[in-house]
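Quick one: the structure is below, and I'll ask about it shortly.
Only a single protein chain was left out; the remaining protein chains are all shown in position.
Let's turn to chain A:
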Amino acid sequence: MSERKVYAPAPRVQLRDAFYATKPTAWTRYLRTSLPWQLVRFAVINLRMIRIIGLSHRGRS
């Protein structure tokens, strides 16, 4: 039986998987909760979802 490796967070940030992940800029983070921008996105996302729902309700043999 192989020896189990005990999980421990890497001691340096450069050794963590997260170091190689894409991260949002401050502007992107701001936009995520910006009320005027999110009102626009609310409308856009709803339209996109309604389109998918419409496409998916066409099942008939």
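Rule of thumb we're sticking to: a contact is a pair of C-beta atoms (placed from the backbone, for glycine too) under 8 Å apart; a residue touches a chain by one contact, two chains touch by 3 or more; residues count from 1.
The criterion applied here is as follows: contacts and distances are computed from a predicted model.
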Per UniProt record, name of the chain withheld from view ["Cell shape-determining protein MreC", "Glycerol dehydrogenase", "Sulfide:quinone reductase" or "Sugar ABC transporter permease"]: "Sulfide:quinone reductase"
Field: Interface with the unshown chain - residue positions in chain A
entry: 1-7, 9, 16-24, 29, 31-35, 37-39, 41-42, 45-46, 48-49, 51-53, 55-57, 59-61
